[in-house]
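A single protein chain has been omitted from the complex, and every remaining protein chain is retained in its original position.
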Amino acid sequence: MKEFLSIAKNYKVIFLDSYGVVKNHKGLIPNVQGTIDELRRQGKIIRILTNDASRSAEQQAIRFENQGLKGLHSGEIITSGMMAKMFLQNKIKSGRVAYLGTKNAAQYILQADLEAVAVSDIDLENIDDISAMVFLDDEGFDWNTDINKTVNLLRKKKIPVIIANSDKLYPVARNEVSIATGGIAKLAESILGRKFIHFGKPDTQMFNYAFQNINAIGNYERSDILMVGDTLHTDILGGNKFGVSTVLVLSGNTSKRNYEVKINSSGIIPDYICSSIVD
Amino acid sequence: MKEFLSIAKNYKVIFLDSYGVVKNHKGLIPNVQGTIDELRRQGKIIRILTNDASRSAEQQAIRFENQGLKGLHSGEIITSGMMAKMFLQNKIKSGRVAYLGTKNAAQYILQADLEAVAVSDIDLENIDDISAMVFLDDEGFDWNTDINKTVNLLRKKKIPVIIANSDKLYPVARNEVSIATGGIAKLAESILGRKFIHFGKPDTQMFNYAFQNINAIGNYERSDILMVGDTLHTDILGGNKFGVSTVLVLSGNTSKRNYEVKINSSGIIPDYICSSIVD
Amino acid sequence: MKEFLSIAKNYKVIFLDSYGVVKNHKGLIPNVQGTIDELRRQGKIIRILTNDASRSAEQQAIRFENQGLKGLHSGEIITSGMMAKMFLQNKIKSGRVAYLGTKNAAQYILQADLEAVAVSDIDLENIDDISAMVFLDDEGFDWNTDINKTVNLLRKKKIPVIIANSDKLYPVARNEVSIATGGIAKLAESILGRKFIHFGKPDTQMFNYAFQNINAIGNYERSDILMVGDTLHTDILGGNKFGVSTVLVLSGNTSKRNYEVKINSSGIIPDYICSSIVD
Partner (left out) sequence: MKEFLSIAKNYKVIFLDSYGVVKNHKGLIPNVQGTIDELRRQGKIIRILTNDASRSAEQQAIRFENQGLKGLHSGEIITSGMMAKMFLQNKIKSGRVAYLGTKNAAQYILQADLEAVAVSDIDLENIDDISAMVFLDDEGFDWNTDINKTVNLLRKKKIPVIIANSDKLYPVARNEVSIATGGIAKLAESILGRKFIHFGKPDTQMFNYAFQNINAIGNYERSDILMVGDTLHTDILGGNKFGVSTVLVLSGNTSKRNYEVKINSSGIIPDYICSSIVD
């Protein structure tokens, strides 16, 4: 267990997960502004890598601002929704793209120059031009009707199905969780007997995107980078696979009480462990 | 492909699945009264074996009556809910039993002399006396809130969890399906990383229950029994495992178009195949 | 934690798992003869219910005798292999039945009046008359060649595939395990994308068989029966589902160190817990 800044000082670039690292269900982690400011003062490059496809990078930057964290701009935020958007841009040429999620999340589809249609607005008798389906968020639709409707859509129409955030759950309070997009998608996968296309950490694509992004403004090696996360199976596994140093913080999904058991049972071993980025 | 009555005539006892065999999403299969009457005329013993835990045997008998099928009494109906009820009777001695489903389905808990509490009515701060959880039906609760609440209940309280109907989906119209209790339970199992206690076909327990039930009023061997079903993985697999003859009908989940592929890919081989019990 | 005989005295019938209860990797559990003799003296009916399909009941009785346990006869031993045999008898009318396992285990196929052929002896160009495949044991064949050959057989020939013992592993020494039949079958299921027909506890069929077997010589209710096992997911879950009382012993798969965690994480709750049947 080490002090975070004593580790960070040896790296030029800091990749931070958002939820469980910078913020939690109560808002910003207390004193996080101090850590961010100190990293800036030392000239570190900062990037947020988040499996959150419910809002665009711009919206997430505004939200950080509103929650009281100053000086994080949208160009520093990389979301799994951006990976889904790139897939749509590269692979879906036309038609309407169906989605589960909020109107906010649907921005990712519009940004790919495609037409977005909420599953609730689809007429199942008129789906010839539906060209893809995206699971974006666990909110913004009625679970009672729209999960079923999605299953029926995908039984009738064989199209690429994209999960913009594979997380199965997220904490909403101390000891309380909420089923996330990846959980709902898993239900559909199980019922349809089919595997969809997953984006987000631990997939190394976001790391690669961030790596190219920082090398457009400088010259960095993998060994210059420290990935900071609270979840072994996404942040640490992804960082380890991509080949950067990793630090597990105990301020979110992994706690002081269970981190040893989780590391042992998963075999996913971070290079460092800290209480949080403010300790 | 044979005529149903020409097969049935060689057996003393006919076990019938309900949905897809006797009825479908439109109501009774046309002319099913004629087949039932003919089986009665020939002195056959009839039992309905259904993975439906949303209504008691009594309620299902009334529903058959209301839909126009005469002469089927509740003692002839065996439901997977009855298996769950027996488990509760034998294994849960006290406390409140949480459930997802309709008030109708909760009868199975009351019949086991236990207190039933809908997940929606539970206060998660007050769960010390919750002694078991039962997935009964896909209706009767709000998916937006109560599935999440169930997951949180089961994270906080380690209790036996029972799935009264393991079916993952059921047809609600030609080419349209609805996610069933077993699908919702699968979502919770996946998120909790845990396997619940499953009842209903293909588990042989319902077959055994029916076998003891008919032997209380006569003297029957397995070779006297014909199991009739529309689903390979439940009706036919269960019947084959229990050691009775099986006939697949193509009036429900399995169709003329796909039955050969399904039999080949599953290796679940019925003794006979019929269009329906009225052909 | 109670003394075993103080629990057993309230039941007329004792069902015992074999491995981990009566014997372990070193031979008989010390002093087990004393417990068996005392149960006999009190007039209890005894049945062994074992997920062991590598030997017939007769061979297992001889083995107990050779290991030093006197007075257990083959009619008291019920194996998952007997369930597989009954399935073959009822459902496979002709042809050769392929198997993985020892010649000893193949007795179950011969007892069903079918021709048995080891996978190693099959010519894959001549498989028209192969009518079923049975996974019997993890020994008796060359893993380097015969697992692959089994996968190729099942790709070419769509036949019922039976797993006579679903256990994935078994202990061979303190802290050392061996992959069991169910593990090998799981590999084949995963590669073929298909689910085979599983026998053995927790399936209630063996309990039902034993129940009918004792009722052929007396008059017993479920409430007269105590199931004794060392494994929550097979012995205790199966007993609970069948509706008999269950006692978990800590002399095999479940230990004093981990039984609380295992019960809590599985939600499979035995009625009683004992150190072993000799304490």
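So that you can tell them apart, the chains are marked A, B and C in the order they are listed, and the count of residues begins at 1 in each.
Rule of thumb we're sticking to: a residue touches a chain if its C-beta (ideal position, glycine included) is under 8 Å from a C-beta of that chain, and two chains touch if they have at least 3 such contacts.
Quick caveat: nothing in here was measured; it's all calculated off a predicted structure.
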item	value
Neighbouring shown chains of the undisplayed chain, as defined at the top	A, C
Per the touch definition above, residue among C:Ile29, C:Met133 or C:Ile147 touching the missing chain	C:Ile147
Hidden partner chain, touching residue among A:Arg41, A:Lys158 or A:Arg174	A:Lys158
Residues in chain C touching the chain absent from view	124, 142-144, 147-148, 151-152, 155-156, 168-169, 175-179, 183-184, 186-187, 190-191
Interface residues of chain A (partner: the chain not displayed)	86-87, 89-91, 158-161, 194-197, 199, 203-205, 208, 222, 237, 240-244, 263-269, 271
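Methods note: only the chains that are shown with their structure count from here on.
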item	value
Category of the chain touch graph - line, ring, star, complete, other	line
Distance from the mean Cα position of chain B to that of chain A, given in whole angstrom	40
Between chain C and chain A, distance of the C-alpha-averaged centres to the nearest whole Å	46
Centre-of-Cα separation between chain C and chain B, whole angstrom	28
Multi-partner residues of chain A (each touching 2 or more other chains)	none
